[in-house]
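Of the protein chains in this complex, one is absent; all others appear in place.
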Amino acid sequence: METVITLAYLVAAALFIYGIKRLSSPVTARGGNRMAAVGMLIAVVAALMEERILNVPELIAGLALGGAIGAVLAKRVPMTAMPEMVAAFNGFGGIASALVASAEVLRYYAREIGVAAEAGGDISAVATAAFDRPLALTIALSVLIGCVTFSGSFVAYGKLSERLKSNGFRGLRAASILVGLGVLAATVWMVVAAPAFPAVEGPVMTSLVALAALALVLGVFLVLPIGGADMPVVIALLNSYSGLAAAATGFVLSNYALIVSGALVGASGLILTKIMCDAMNRSLANVLLGGFGAEATGGAAAAGGEERPIRSTSADDVAVLLSYASSVIVVPGYGLAVAQAQHEVREMAEILERQGVEVRYAIHPVAGRMPGHMNVLLAEANVPYDKLVEMDDINADFATTDVVLVVGANDVVNPAARTDKTSPIYGMPILNVDEAGNVIVLKRSMRAGYAGIENELFYNPKTQMLFGDAKASIKAVIDELKALQPA
Amino acid sequence: METVITLAYLVAAALFIYGIKRLSSPVTARGGNRMAAVGMLIAVVAALMEERILNVPELIAGLALGGAIGAVLAKRVPMTAMPEMVAAFNGFGGIASALVASAEVLRYYAREIGVAAEAGGDISAVATAAFDRPLALTIALSVLIGCVTFSGSFVAYGKLSERLKSNGFRGLRAASILVGLGVLAATVWMVVAAPAFPAVEGPVMTSLVALAALALVLGVFLVLPIGGADMPVVIALLNSYSGLAAAATGFVLSNYALIVSGALVGASGLILTKIMCDAMNRSLANVLLGGFGAEATGGAAAAGGEERPIRSTSADDVAVLLSYASSVIVVPGYGLAVAQAQHEVREMAEILERQGVEVRYAIHPVAGRMPGHMNVLLAEANVPYDKLVEMDDINADFATTDVVLVVGANDVVNPAARTDKTSPIYGMPILNVDEAGNVIVLKRSMRAGYAGIENELFYNPKTQMLFGDAKASIKAVIDELKALQPA
Amino acid sequence: MDIALVVVFVIATFLGAELIAKVPAILHTPLMSGANAISGITIVGALIVTGAVASPWAKWVGFAALVFATINVVGGFLVTDRMLEMFKRPDRSEAATTPSTNGRGK
Partner (left out) sequence: MDIALVVVFVIATFLGAELIAKVPAILHTPLMSGANAISGITIVGALIVTGAVASPWAKWVGFAALVFATINVVGGFLVTDRMLEMFKRPDRSEAATTPSTNGRGK
């Protein structure tokens, strides 16, 4: 039986492996996700066969409750809130690993004080082994990583959903170091006290609780100083951690499914984190030690002090300009997501296309707040897939484009990335919209984008600003376009 | 101690992993090979610490003897004979795995008949386990795969070194099936008889010997019908087998080093086999079931019956043509390796270059008898690396080239691959030499190349044949070139 | 603790690192989300602990773990699927079935 179960775990692991592989290619991604889900189902069924089950109702209740909550959350979440949803799910996974490891400790304890014997015997093969130091260490690691993942993920959740605005406080770094030392001490304490457990239960229990509490604080402190724009990277990293937490729990339970899958996610998550950093032209260290998202805002505010001339325009002027253009490129950014203006943009494009204007969309890899954010939004509005052009493919075309419509984008069109060596985004590849004939920028104010820096583009003589919420602005443009059409 | 040894094996495995990865990129390849060698050293040292060693002199003698033979063979082998050398090494690896598994059987047997007790006790932890059916099965697999690898590799060796010309005999396929059934029977026999062993030693011993003998025959039968040109693919496949044999032996000994490394080589070898097949535009099944190398020769002989006009030329005409050219492309093929004319080709190129003629080399991916064959040869003659141009990069340049010098190449310049749907090489990408102004073909006769098919190029009015051994022909051209030069 | 577990962990880590090499930017989030769902494998641990334990404390801690892990697994796979649904190319399949003169020819 044990052999069959382990083989089932292997099959699940193989499905995870293929699943992850397929998830990294557009054509196969959806199938890959389903493959992994099937693998998980197999693993769950195998787990249910692992030992004689005492608590059937609890298992059914737990699966039903968790499944229902997960399903409702996943179905209800709006497209734009998906990154924070992933962060939250990730946090749940982390705390689950920590709880499983803690339950193992309680299991040993219960056996000692005789609860098990009364209730019909504790039948776990694992729990009959000695509570030795290596076991204590793996339990400590599992609790540590799991708790850091949990609290860190929820800080990321708060930042992404803009419920949490704080970037920390003075002395946060020193405090983090202190907490880190505390975590270390609690771990050592628990390992040292392990051999006496469960006969002498005090030290292990106390250190376990202390470790969990400190790890929760550590998770908060580690993520707090990181800017909101870097949260996707942080979530990818925390996802890697939650894989490691699962693997650590696997060591506690001597379970191959957890070890293999946890290690897979731990390693591939780390690679994905690196890939995401590369796409943003940042180093991981730079992200983790508090990137520009948190600090540079001051500079922008200072620069905003002086008054410089800008050209402001109106919806009817924009409509005229657009209808006389032969080629238009729309550059969507985070503001499109905030305004939820994707449907209006699509409608406007259709009107223009019917008039013979070529309309395309320039997709910057980090536009919005998660990779693929713009693709998701525009796809939701049924914009044809082949109209979305990636940065590298469209950058050469701006020079021959009549009008560029920048809808709620800012950093991804900031020429400082090309020219200003002191800028925090220097070196990031951007969309060269300033090469086009006319640039129209739709945003609500002169405020900075996520990097918190001034954008020279807005002062470019070619640029006209159409202030207001993007959805309202585009609606107005549509009305004007319709009015211009021969009835 | 066991933990330390297993960790050492893990380190070795990690070095193998990085080694293989690096071997697949030109810049890092050499370092990768050395990394893997260091890994092997670590594994050997770890193995020496595995158990209390009884037979120190034997170990030293074995390592010294094997090391010396291996080193001498590797140093002495001429460049052109490297593929067959790899085949031979691979065969040795396969038989070693089979012998280790067999030694395990003998060890059980010896323990039973009391030899061990007299000689101081057999201290293997493994050998104290029962000789059960799973063990017997893994031993059988190890012997089977190891022996097939051994004999198959040596048939490949014979074919590549042209010592073995046979492509089999009538009824070979039927005979192979019979032998395969015999192998199956011997395996079943051994597994069934296992529990009684070593008390009843007859059946296991006999079936083991039978299995080994039949597997050796099977290896011969499987490789014999495959054409010599396909041997590199066969060696890659047999290499994958020898990995599997090592992994099977690892199961016999419960040794992680063997299992991990064997599985790595088994899987990556299979992928490499597929990559090599793709490069030759063949399917693996097509290769294994006896490809064109073996069969098509008949067709060529028939086609050779009719007489068709060809243009034959002489060394002095070629020299004049070359010295008045402004660009020359040399297309080396297997004949360059046979004639060992690489140094002469380089000398000729230098003379031409001093006269202002541009000389480059067009490298077809499967020119010669192993991938990279031409690169190896020309590098040996110190031809600058950047003069060697890969097929895809040079194919567009033939149309603007004055003279193409085809030195012992045939199939890789055969236009039938482009035009003749019935040709066995149809669809293989070739070098488009017929687009050049003049084509000079250096070969000894009108005989076919490895695919055994006619080459229309030779009858092309643009083509002139310079018959004779390539080395002699080029030497003659060099002499004429020197004579042409102003003293 | 068995050394075999360490071997499995190390090899699986290498495998995980090899598994993804180039991922187009638009798939970063779905891939992250899918991997996150897989890290919910700790559900297996939660099931084992909750199912086999007799002590009420351990049972309820395990129960909490089970609920959280199930949220992670079910929510994770569903949300990933929803993301990927967005990347479908609705035009392609429609274009193949609906005649392309629609709304244009007449």
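Note that the chains are named A, B and C in the order they appear, and that numbering of residues resets to 1 at the start of each chain.
Rule of thumb we're sticking to: a residue touches a chain if its C-beta (ideal position, glycine included) is under 8 Å from a C-beta of that chain, and two chains touch if they have at least 3 such contacts.
Quick caveat: nothing in here was measured; it's all calculated off a predicted structure.
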item	value
Displayed partners of the chain not shown (whole complex)	A, B, C
Touching residue (missing chain; options B:M85, B:L178 or B:V192)	B:M85
Listed residues B:G152, B:G219, B:P232 or B:G449, member touching the removed chain	B:P232
Residue of B:V4, B:L73, B:A196 or B:V320 in touch with the missing chain, whole complex considered	B:L73
Contact set of chain C toward the excluded chain (per top definition)	2, 4-5, 7-8, 11-12, 14-15, 18-19, 21
Interface residues of chain A (partner: the chain not displayed)	2-3, 6-7, 10, 13-14, 17, 256, 260
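We take it that only the chains that are shown with their structure count from here on.
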item	value
Most distant chain from chain A, judged by the mean position of its C-alpha atoms	B
Inter-chain centre distance, chain A versus chain C - centres from mean C-alpha coordinates, in Å	14
Chain centre separation (chain B, chain C; CA means) in Å	42
Junction residues of chain B - those touching two or more other chains	none
Sequence positions of chain C contacting 2 or more other chains	10, 14
